[in-house]
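One protein chain omitted, others in place.
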Amino acid sequence: MAGNSFGNIFKLTTFGESHGEAIGGIIDGCPAGLSLDLEAIQKEMTRRKPGQSAIVTQRKEEDEVKFLSGIFEGTTTGTPIGFIIENTDQKSKDYSHIKETYRPSHADLTYDKKYGIRDFRGGGRSSARETACRVVAGAIAKQLLKDIRITAYVSGVGELMLEKHYSKLDFKTIENNPVRCADPEMADMMEALIRNIRKQGDTVGGVVSCVIENVPVGLGEPVFDKLHAQLGKAMLSINAVKGFEFGSGFKGTRLRGSEHNDLFNEDGSTKTNNSGGVQGGISNGQDIYFNVAFKPVATLMQKQQTINKDGQTIEMQGKGRHDPCVVPRAVPIVEAMAALVLADFWLLNKLSKL
Amino acid sequence: MAGNSFGNIFKLTTFGESHGEAIGGIIDGCPAGLSLDLEAIQKEMTRRKPGQSAIVTQRKEEDEVKFLSGIFEGTTTGTPIGFIIENTDQKSKDYSHIKETYRPSHADLTYDKKYGIRDFRGGGRSSARETACRVVAGAIAKQLLKDIRITAYVSGVGELMLEKHYSKLDFKTIENNPVRCADPEMADMMEALIRNIRKQGDTVGGVVSCVIENVPVGLGEPVFDKLHAQLGKAMLSINAVKGFEFGSGFKGTRLRGSEHNDLFNEDGSTKTNNSGGVQGGISNGQDIYFNVAFKPVATLMQKQQTINKDGQTIEMQGKGRHDPCVVPRAVPIVEAMAALVLADFWLLNKLSKL
Amino acid sequence: MAGNSFGNIFKLTTFGESHGEAIGGIIDGCPAGLSLDLEAIQKEMTRRKPGQSAIVTQRKEEDEVKFLSGIFEGTTTGTPIGFIIENTDQKSKDYSHIKETYRPSHADLTYDKKYGIRDFRGGGRSSARETACRVVAGAIAKQLLKDIRITAYVSGVGELMLEKHYSKLDFKTIENNPVRCADPEMADMMEALIRNIRKQGDTVGGVVSCVIENVPVGLGEPVFDKLHAQLGKAMLSINAVKGFEFGSGFKGTRLRGSEHNDLFNEDGSTKTNNSGGVQGGISNGQDIYFNVAFKPVATLMQKQQTINKDGQTIEMQGKGRHDPCVVPRAVPIVEAMAALVLADFWLLNKLSKL
Partner (left out) sequence: MAGNSFGNIFKLTTFGESHGEAIGGIIDGCPAGLSLDLEAIQKEMTRRKPGQSAIVTQRKEEDEVKFLSGIFEGTTTGTPIGFIIENTDQKSKDYSHIKETYRPSHADLTYDKKYGIRDFRGGGRSSARETACRVVAGAIAKQLLKDIRITAYVSGVGELMLEKHYSKLDFKTIENNPVRCADPEMADMMEALIRNIRKQGDTVGGVVSCVIENVPVGLGEPVFDKLHAQLGKAMLSINAVKGFEFGSGFKGTRLRGSEHNDLFNEDGSTKTNNSGGVQGGISNGQDIYFNVAFKPVATLMQKQQTINKDGQTIEMQGKGRHDPCVVPRAVPIVEAMAALVLADFWLLNKLSKL
């Protein structure tokens, strides 16, 4: 209700502020009997963590997840999985300069007005640090989903757009470059662009694409909890996201029905996939694919005018350690949220028919 | 859980198939003491109903909503509002030809596989007829929201895109043309395009834009139930929707932070509004605006190849009465879903602080 | 949230006032493929309906349930099951005398204060008429549960208490007497008592006992949604209920652990069943049994002092047609609520382990 839970059956509830002692969460509804690969979970954390390359924030967090319950001798027990991640690099003084300040295009003003109080240290709850908990839960969801393969990659940084169809890309290259672009040549250009923008103390937006292969037919709960609607909500709930489209997306609006319809093969698969793997809110067994738009990071290493709590104009400049572009680190978060949605619907779908 | 409810506090649950006796719903959580304008509700129904103009489906439904509870002497009582809308124009035989057939880019196959049974008459539950119930609930939500003004309009039909900023449009013109475009000249072109496409037995997609004015600060429940995340889910749950973007949207991904940041005025309002009225998942008091992408209708009045339940290739052609383009009738649905989201968050926000 | 839904997966939402046009509900989450025996549903309705015998209210309602969706050719489709029951015997004028009056031990004052408005006709939403919808849903739940046998019966009317263990009773006799007591001799005495009390214009309380046989191990979701906790809530949500105990109940508090513990047989069954079929909130395969306490009906056919809205003392006397004792008609309601709880947990339990 108060917005810190996600999912129906496989349900994640998170807590924690950027600069508190720890963040963490509870996963309720993970079935018993799942033998967990804890290293694989930590590996996902490492993909998201700060300081992993020269083009991301240099905040130093080990992001080591500590499980407190729900796992016995390496296997889930069906009881809630509680976990925490310590904030080892809390430097609260970094933020004293914004105590009274509303930073432009941050959540400072809205949190303050909504709650009447604000933990100003590093954005508090509104910081993207919170997404670390999503990655933990998503990593477990991935293991539950076994053969379903979820792959996200960067397809846009600023004006650089990777237009190639995903079937033409080699997903194995994604982790070979710090941008997490699935095309090495484009990756180089994107990296150069980000480095350049960082030098200017500026930031840039981008697009993350995601492909989900090997999806069983039947996932999604119409009419409100359609598969793509829940995926959309999941993605839009990630910090800095401005848009979501799946299948033919916005471009599909320009087509005629005779162009857009996906004709069937005799086995029930389709010759084209403008539907993006979803029909009527339910997976149809084809690949699911979608794009997620991220705005440029709001914290600049440039001077900006803004206001303080009293409505006075002041000048400020970002301090601390920030990402010039979030999309490289957003890739595992997009995958995690997709995994949470699919795990939830995969469980729910077991109850669809007798 | 099974997907037919929307909202937390102001909660709509719907039922009904396209060709059953009636569809309907229950609104639970509408506060007592709201004096309802029943005519205004019916007026919204009329904006959505079939047969309203030459460019929409000619199915004949009065779409008269009948309230069964929760209203006493014109005022809400705080108890659940039950309502039904009769299906007066059920022509089940129209659909006998698709009993064994999976229509391309419809939900026939996915429903059949998920549930093991399918009410094939007119798409059954997957028909957009279900959205009539959303319009009822949305119309009540609008009355609850009083001064918050929600305006949707058609901004794209096929390749015709209305690029003007919404502040340049005269919203009063929207209901003056059958397309519900907010620009009369563009409206004429769009209408001509739709008529032309209909003649070919084809269909076309489009875009609905929505602007919400006079929004109080504080709506939205991060970190998962962010205002724009819930708006996105609401829109994506509407039949035929393929994408959602708010504020700067996908275009915003190409900007630099120094271009994208919305600087504050001294009263806390912002000089620009790339944020689309939402910061950190909470309304900031600026206008909320977003775009919703609709695919072309899948039912064509042309011959198409498809398969039947046994996987045999057959040829089919749409019969009955279908929309060549859904966006004109989608306008009130977009508004209704936006109203549901806002009403829910408006109520929840009363509990944010002591 | 606003309290008119029950269940997690198999979820009932109801609407309707005693004297509106109709009451009804939506069952969301019933799996597809359940072939429904509609006569059996109607039969449950008949067990609850007014006018069925000389010792219950003489209000005349056919209580014919009309299904509007979710069933196709006699089988559930997995989509929400919408239904209505018309109020054919609405006599609103019967209640004009209480328009301004708060009846003692009714919900008149509390509804008025909570909502600021009251549908005074027959108690409005607070009337037990609402339980008809529970019986519809419970009857469907019963069919879903197949071999699980739920049997309720009257075990107390006023000072008359049936102390025999349920294994000594012949459940086949329950429907042979208007009291629905499982012991013919006691049934006669109870009937005589109720007739006598009715003559005096008075009312009396009673106890309904319920036994659930053939329950699989594993139902219930600790730590909060324990099987008996949800059963307790279900029963306490029925009008006029004042208490719930299961297994050894209140008497069990007086025993020593060495007397109370249920020792195991080698097959995992237990030699005694003080646990009432539930251990740690999860069914253990033994019979579940519990008692539900009902207070005497508040509407008397005697003069009583009370107050009106302005706080003035007035004298009133019940008019209309009321039950002198609710327990005979409560029997099918208790069964229905038990069925709803079990169906919900039976579905959820499919997700407990891989």
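Letters A, B and C mark the chains in the order given here, with residues in each chain numbered from 1 onward.
Rule of thumb we're sticking to: a contact is a pair of C-beta atoms (placed from the backbone, for glycine too) under 8 Å apart; a residue touches a chain by one contact, two chains touch by 3 or more.
Bear in mind that the values here come from a model prediction, so they are computed numbers and not experimental data.
Touch, as defined at the top, links the missing chain to these shown chains in the whole complex: A, B, C. Screening B:G3, B:G16 or B:G29 against the full complex identifies B:G29 as the residue touching the chain left out. Here one chain is not drawn; of C:Y95, C:Y115 or C:Y153, the residue touching it is C:Y115.
By the touch criterion stated above, the residues of subunit C touching the omitted chain are 1-6, 8-9, 14, 102, 104-107, 109-111, 113-117, 125-126, 130, 156, 158-159, 197, 202-207, 217-218, 220-226, 228-230, 232-234, 236-237, 242-250, 252-268, 270, 274-276, 279-284, 291, 293-300, 302, 304-307, 311-313, 348-349, 352-353. Residues 1-5, 8-9, 11, 13-17, 20-26, 28-29, 32-33, 66, 68-70, 72, 75, 77-82, 84, 114-119, 124-125 of subunit A touch the missing chain (whole complex, contact as defined above).
Contact between subunit B and the absent chain runs through residues 1, 9, 29, 31-34, 78, 347, 350-354.
The criterion applied here is as follows: only the chains that are shown with their structure count from here on.
Chain centres were defined as the mean of their Cα atoms; on that basis the chain farthest from subunit B turns out to be C. With centres taken as mean Cα positions, subunit B sits 26 Å from subunit A.
Subunit C has its Cα centroid 39 Å from the Cα centroid of subunit B.
Residue positions of subunit C touching 2 or more other chains: 1, 9, 29, 32-33, 78.
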